[in-house]
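Yeah, one chain of the complex is gone here, protein chain that is, but the others are all in their spots.
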Amino acid sequence: MRSRLVADWGWPLFVFVALAFVPKLNVSIPKLFDQPISSPGTLALLSACLLFGGLALTYDLQFGFTGLLSFGHALYIAVGVYLSNIAITDWHWSFWPSILFTMGVAFLLAAVLGSISLRVGGIAFAMVTLAFAQAGAVLALKDPHHWTHGEEGLGADYTKLPKAFVGILNTKNLYWLALAFCAVVFFVVRWAVDSSPGRLWQAIRENEQRVEVLGLRPRAYKLQSFVLSSTLAAAGGIVYMLLYNGSTLVVTQPNFTLMLLLMVVIGGAGSRWGAVLGGILYTYLNDRLIAIGSSSTVNDLPHALRTPIEQPLFLLGVIFILIVVFLPGGLAGLVVRGRTSGLRRIEAAVRPEVDAA
Amino acid sequence: MSTFVLLTITGLGLGAMYFLIASGLSLIYGLMGVLNFAHGAFITVGSYGTWWTSEHVFGGVHSTLLRFLLSALLGLAFGGIFAALVELVLIRPLYARHIEQVLVTVGLQLAFVALVTGIWGPDAKTFVVPVWLHATTDVGGAHIPNDRWIEIAAAAAVLALLQLFLRKTRYGLIIRAGVENRAMVQALGIDVRKAFTLVFAIGGIAAAIAGVLSGVYFNVVAPDQGTSLLIFAFIVVVIGGLGSIGGSALAAVVVGLTQQYTNYYGSAGVGDMIVVLLLALVLLARPRGFAGAVTGARA
Partner (left out) sequence: MSAVATRTLLSVRDLHVYLGQSHVLQGVSFDVPEGGVTALLGRNGVGKTTTLRAILGLVDRRGSVTLGDEELTALQTHRIVRRSVGYVPEDRDVFAGLTVAENLRLAERDQEPRYDLVYDIFPELERRARQRAGTLSGGQQQMVAIARALLNDNRVLLVDEPTKGLAPALVSEVARVLERLAELATVLLVEQNLGVVRHLARDAIVLDQGRVVHMGDAHELLAQPELVRRLLSVGAA
């Protein structure tokens, strides 16, 4: 019992605290980073890695732990990214009320849309979430009230933001913010999954019918998971907005959700830390591959080899496919042996009907 | 009045494109239970295949019409072959692993678009089409771009051919039965899986036609053309009913016209939102066949 406490909470805490020291380390890691890791450029990359690690984990809460495949997770991230910015920049609210407002809206939206969407399961659920996210994307694009500024995007009014988050000298503060977000998501998810509703989410993933037979209503529990996941994602959206100093339409696209899906699967769906790892790795590779792609060594390569490197999504997509086919447990599945691997466990939830004799 | 005519014909043209994509998607999901996101890649194979062939194989042909037709023919062939390969190499090995099949098609779509962007760049490429297609025809005071006629004609032709195939051939019979009850078809001694590759190939060819026509419609080919059409095609499939070609045709017309009318008579974007919300509505009201696997998806 005590060793589990250490393993579940002690080690991760240690890791997160250790990571907090990164901005103080004026260390160069030549192959991995262009500049010392405490430099603003590298810190910005690391911040993005941690942010997406957290965002990927919010997705995994639904997908890997509860067996809900959603194609519209980006909607809630977009709420975080846009609504906070709109309140500050368009409506001239101050910072904290905007944040609270955004979180409240995200929570309510998730509760309402979630209860509607969860009336169906499996692929139908995935398509309904996609539909709602698309509706949001159209709204953001057409921008009837001139709030989002459509394709131009909306830069954040930095005079309204906390001084600590503005300016290149404060990159380390943003790093700590991203780290805090990732840590919070990690521990909240850990706590939620280990709690008794959490165990039910996993039971639902395995065999929803059995949960029903026990007299419980799976839909209520699925909704819990969905709302928690979406609300956390909105918080991540706010961090995103601060990190990138504004809001653009990229967070409203279906590809954004799919990117999270890739991160989760590559890292390992439903594993303890796979999603975080997937998010970090994906973000890092995405950035580095572009950098490598413009380096002189690559320019000398034949055209056929250059393409995959210049287009990170090609390589990442291929890795993703390979993992789905050969390693359904993702990278985490490589390390943690003896458990039914990530995707296999979700299979039953997405395709619930079992042959009845 | 002439605006109405223009909207109607353009709406039908749009619906035609949706149908071309949705027909393959519908059969694939109806028969195999696979939600094929890679369909976008098939569209891209059609459009880029035609463009590339037009530039590099038939570049010297004088008649633009001939050049276009020959290139399009090859583009279609590429689409069908690519789709068949995808089924054999990626889908079939994942038989009965439904979620992995969906994920693989998602991954393929992303990787493929990235590949095309990498090889030919993100910019749109001009498409050589017969001049006639750029002109307009006067109908009731409205100036209808001629490419709309081709789109409608192509969709109608595909619809007719598909119905003929389904009703008159043995494989068509197997597919129609398989969409209803795959296990029973197996229990009659028929290996349904042979039909899978065929259905993918058909879907690939129809999607490639849509790709070629989108190149005509937009005058250019670009890497992300496939993806933007795909979402609306999904909507058409859901509204029209799985595995139902007739249903897809009807739904395609409804969606295309609704989009055109509401986007014009309402405000821009309203049409898209309505259509998207219609998807949610239909799924919530009638999830049969989409909520989980298609009946008897065992054998």
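Things worth noting here:
Per-chain numbering from 1; labels A and B assigned in written order.
As a convention for this text, a contact is a pair of C-beta atoms (placed from the backbone, for glycine too) under 8 Å apart; a residue touches a chain by one contact, two chains touch by 3 or more.
On a predicted model such as this, the values are computed, not experimentally measured, just so you know.
From the options B:188, B:268 or B:285, the residue with contact to the chain not on display is B:188.
For the options B:86, B:129, B:159 or B:174, the residue in contact with the chain missing from this view is B:174. Residue-level contact of chain B with the missing chain is found at 170, 173-174, 176-177, 180-181, 183-192, 296, 298-299.
One rule holds in what follows: only the chains that are shown with their structure count from here on.
If you check the complex, the residues on chain B that touch chain A are 33, 35, 90, 93-94, 97-100, 102-104, 106-108, 110-115, 117-119, 227, 231, 234-235, 238, 267-269, 272-273, 276-277, 279-280, 283-284, 287, 290-293, 297-298. Here chain A touches chain B in the complex through residues 69, 116-117, 119-128, 130-132, 134-135, 138-139, 141-142, 144, 254-255, 258, 261-262, 265, 303, 306-308, 310-314, 316-318, 320-321, 324-325, 328, 343-344, 346-347, 350-353, 355, going by the rule given at the top.
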